[in-house]
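Let me begin by presenting the structure, written as structure tokens, before commenting on it.
Removed: one protein chain of the complex. Kept in place: all other protein chains.
Presenting subunit A:
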Amino acid sequence: MATTTSRVPASPDSEEEELDMEIASMRAESKHPRHPTQNLNPTPKLTQTNNSNRPPHNNLPLVHAAGAHTTSNHHRIAFGATAFPFKDPSPTAPTTPLLGVRIDVCARNGRFAKPYYILLQSEQRAPSPSLGSAKVLKVYRHTVPGFISIAKLENVYLPQAGVSHDTGDGNTEGASSAEDEAQPAKPWKSSSRVRKQDLRGFVRELRRELVAWHMRVDAVEFLREKLGLVGEGGGSLPFDVSPDRDTGIASLEGVSLETRYVRVEWIDGRVGRFKLSNAGVVERAVVIGDEGRDKKIEDAMTGGDGRVETVLDRLRVDVLSGSPRP
């Protein structure tokens, strides 16, 4: 009994971690001589809350690095959003490092998409009577796709108190709407009605939007696979594929990059389009055939539980003709 407790470390977690570390360090050692470290210079140091009690006797730098890497990977997988400091190499940049936020999104095939980054600039503001704290965050650079409006998000979650819109390009819209919002309020109230900056909310909403986009893309891909429109290599087949027999759908694809709308074509010339919500529900559908709108199919698309994954089952010809909806 006493022997077993002496061998087993304090918690199972640390044992697991130790194993992970051993594996990772071996991998790192085996990889290291093959790949010269030609990485880019400003490697952001990942300083996640490193509460793992690393074994003190292990002072090999490689093992150390591998362990830190594993921990940060765990954080990235579990939380999806991690923070790191980044120093802008420009000589004219302010000396305070930028706050980087990394967002990881897991796609349908179990892989992770390229991480999204937001780099925030923290500005020291003169303490005003209305705003107690003097630190204000501002989005400086980001890699979020263009159809998600960072300016809008920033305007809601990271409001700039009493700042004229000097952030240029995308932000004039956000700033003007902030002014509009302040106007209907009572003037004596508007100065004290400055919302606090909410970085958590900002990241949460942004991540939700990114995940929703990936889900929409994945859902369309799933439907295409179900219809047999996707070739072996993942690429789309040429146009003249045999249409799906059950539904008579000849093509189905997302409209533009955003995949908010999906375009469907039937073999008999009907054309339809439906809108996907962030939750994966078919919100609206329009189907137009030779003799006008096809309400039956539209109802079938949005009916039932409305899920996009089951939309093909609802569109099957035998279902549609067999039991017409009341």
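The rule is short, and it goes like this: a contact is a pair of C-beta atoms (placed from the backbone, for glycine too) under 8 Å apart; a residue touches a chain by one contact, two chains touch by 3 or more; residues count from 1.
Criterion: contacts and distances are computed from a predicted model.
When the unshown chain is looked up in UniProt, the name that turns up among "CHL4 family chromosome segregation protein", "Methionine--tRNA ligase, cytoplasmic", "Polynucleotide 5'-hydroxyl-kinase GRC3" or "N-terminal acetyltransferase a complex auxiliary subunit naa15" is "CHL4 family chromosome segregation protein". Between the chain not shown and the residues A:E18, A:E123 or A:E258, the one that touches is A:E258. Across the interface with the omitted chain, subunit A contributes residues 23-24, 27-28, 31-32, 35-44, 65-66, 68-70, 73, 76-77, 88-93, 100, 102, 104, 107, 109, 111-117, 119, 141-153, 156, 166-170, 172-173, 176-177, 180-181, 184-185, 205-206, 208-209, 214, 217, 256-260, 278.
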